Each structure stands twice: as structure tokens, then as C-alpha cells.
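With one protein chain withheld, the remaining protein chains of the complex are depicted in position.
Up next is chain A:
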Amino acid sequence: MTQHHPDTHTLMEYSAGNLSEPYALCIRLHLDQCAHCRSQVDTLDSLGAVMMESQPSADVNDDMFERILGRIDTETATDLEVHTEPKVRTAYSNALERMLESDINDLPWKRQLADVSVMDITHLFPDQHDRVVLQKLTAGGKALEHTHRGRETTLVLQGAFADNNGVFGQWDFVTLDNHDTHKPVALEGDDCITLSVLTAPLKLTGTFSRVLNPFIR
């Protein structure tokens, strides 16, 4: 059971379709596993429908319906069959793994500290400005203390970590900002793998800050 959920404002921006792709991915992965938030998004989608209905409407061109029928007829003759086929599902269990074309445990991780590995996947999200990083903290391992510049949204994909704010398990959703300094420790058991979206690089408070990649949890 997930304990830490995205806040309602974020869910509303998701439902309205206003979140950037990396944030939408975090929400989507959480929703896949969280009935509580799914039910909120259902209601928010209904709110969207009612908002759309309650606004003024705009006249459409007289011949538009005929044009739509024309397109449908062409498609029915050609490729409608293709569209109605169920999508081919790969072996991967979620949208992230399908993007990566890999199980998250089999990625070419870059080790940065004894217990910390990272993989920057920002390139999978072209045309937007957030940094997107996968981080792996070895089971039982410790990260350096660090603080945040800007906002960092993290989704736990596997395992669990603990810091001064509590314990965060699989599919838990965490948002940290400027004022949060923390020193996460992975729980024993599985390696803890997280997906983070960063609006600005985070900075280390410890002494190693000069030599390290800024994306360290």
C-alpha cells in the first residue's frame, strides 16, 4: 500500500493535461498502483467534463460533420482494423520500462558512490526543461546529505528508503523543495530505485560537493 500520494493540486493539473511529460509519467506510474488517487482522478476528469460543458461553445463549420464522416469512411475501408486491434503489449510492466526498453534492474547504471548509482534519462523527454534521473541506492546503503534547489519530485519504483521525513516504499510519491535537507538510507531487502524529476540541480551540503555529480540522492 502506498502511503505518500501526490497532492490534489498536482492531480488536478494532471487531469487537466497541464503537467510536463516527466511529471505526468510519475503520476501515471503512481496511479497504476494507487486506487485512492485513481478514484480522485476519475472525479477530476468528470470535473473537466463539466467545466468544458459549462463554458460557452463555439460554432463549428457547417460541413465539418460531413468531413468527419468522409474520414471515417476512408478509414473504415483501409486501416480501421489496425486501430481496433488490441495494442501489442511488451513484456515490460509499465510505461517507464517500455520507454527504457529494459527492466529497471538491468539498466547501464553509473556508479557514483559506493552505494549510489544514477542514470540520467532526460533525453527520453525532448522539448521540455526538467531533468529526469533514475537513482539506485543499494539495499541498506546510505546517500550523502543534500539539500534542494528548486523542486524535486520522486517516485519510488522499487525497495524503500527512509529519511528524517519518514519511510518511503514502492510507488510512494515524494516532493521536496528548497528547504528540505535529507540523508536517505535504503532499507534492507531490495535495492531502492527511484525516478526523480528536478526543476533545478540539487546541491550537496557535505564536503564532497565539488567532485560529485549534482544528482545524488
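By definition in this document, a contact is a pair of C-beta atoms (placed from the backbone, for glycine too) under 8 Å apart; a residue touches a chain by one contact, two chains touch by 3 or more; residues count from 1.
Just so it is clear, contacts and distances are computed from a predicted model.
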Next on the checklist: When one chain of this assembly is omitted, its UniProt record names it as which of these: "Cytochrome ubiquinol oxidase subunit I", "RsbT antagonist protein RsbS", "Xanthine dehydrogenase YagS FAD-binding subunit" or "RNA polymerase sigma factor"?
Outcome noted: "RNA polymerase sigma factor"
Next on the checklist: Touch as defined at the start, partner being the missing chain; which of A:His5, A:Lys142 or A:Lys183 qualifies?
Outcome noted: A:His5
Checklist entry - In terms of residues, what is the contact footprint of the unshown chain on chain A? => result 4-5, 7-9, 12-18, 21, 24-25, 28, 31-32, 36, 39-40, 42-61, 64-65, 67-69, 71-72, 75, 80, 83-84, 95, 98-99, 124-127
